[in-house]
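Missing here: one protein chain of the complex. Every other protein chain is in place.
On to chain A.
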Amino acid sequence: MQDPALNIVVLVKHVPDAQFDRHLSDDDYTLERDESILSELDEYALEAALQLSEARGGPKAGNVVTALTMGPAAAVNAVKKSLQIGATQGLHVCDDALSGSDAAGTSLALAAAIRTLGNVDLVLTGMASTDGETSLVPAQLAERLGLAQITFASELAVAGNTVTARRESDSHSATLEAPLPALVSVTDQINEPRYPNFKGILAAKKKSITQLSLADLGLDAAEVGAAGAWTSVVEAKPRPARAQGTIITDEGDAGIRLADFLAGQKLL
């Protein structure tokens, strides 16, 4: 018998592409978001969701994979890409008042959006965004939703009402178990994300994306955005140009010259 269908939410963040120079604005120190893409680390969460869904018969068998993002108008592209890759439906939390949110504000809005989806079995996230990189959102979200959380999972399975996972740290490797519903953040070790194919790109055009404002979520503008943030950036300095280092070409003695350099730096 097939395992019962799952209702999964995958969090997908729209982030500036790290291939280009990234800038903080001069006036409010927020991140400039042109040249943005679906955060690469969220592709692993999406892949994990799709594999769980497919193992249970996919959308036909009632499995739902909702791609959820919070961000400005262009962030809908992270949802669109997720639909092309295979998510069933999209949700985009978008409101001018959200601009400048910190992790606490972001998790507040995302938690409210997840509640609109009814009985969710599993919330999957990336291990960190590739811009803010705080890794705070998954834990904050789990706390707000009262969910058990497994973070930094490098393996993941669901059987019956239980999710099991593996988690690696410096000193040990652990196996974990949590009851559903649960939140799991996954690392880039968990799978090989697929690319969207032509069929997927066509199919995505028919999939629905729901936009939600703060009012739709029943949230007050004062609780989110720069106004409601629990943290604030008071200063941002671009990295000073690094003093040009010494570059030498090995002429047979580079190992000795390296030792000289280290001795000169008092590093031996």
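Following the convention adopted for this analysis, a contact is a pair of C-beta atoms (placed from the backbone, for glycine too) under 8 Å apart; a residue touches a chain by one contact, two chains touch by 3 or more; residues count from 1.
The criterion applied here is as follows: contacts and distances are computed from a predicted model.
Asks: Given that one chain of this complex has been left out, which of "ABC transporter ATP-binding protein", "RNA polymerase sigma-70 factor, ECF subfamily", "Electron transfer flavoprotein subunit alpha" or "Xanthine dehydrogenase iron-sulfur subunit" is its protein name according to UniProt?
Replies: "Electron transfer flavoprotein subunit alpha"
Asks: One chain is left out of this view; which of A:A157, A:L202 or A:A236 touches it in the full complex?
Replies: Going through A:A157, A:L202 or A:A236 one by one, A:A236 is the residue touching the chain not shown.
Asks: Thinking of the whole complex, not just what is shown, which of A:M127, A:A204 or A:V224 touches the missing chain?
Replies: Only one listed residue reaches the unshown chain, and that is A:M127.
Asks: Could you pull out which residues of chain A are in touch with the chain that's been left out?
Replies: Residues 18-19, 21-24, 29, 31, 41, 102-104, 107, 127-128, 130-140, 142-144, 146-152, 154, 164-165, 167-179, 182, 187-189, 229-239, 242-243, 245-250, 252-259, 261-263, 265, 267-268 of chain A touch the chain absent from view.
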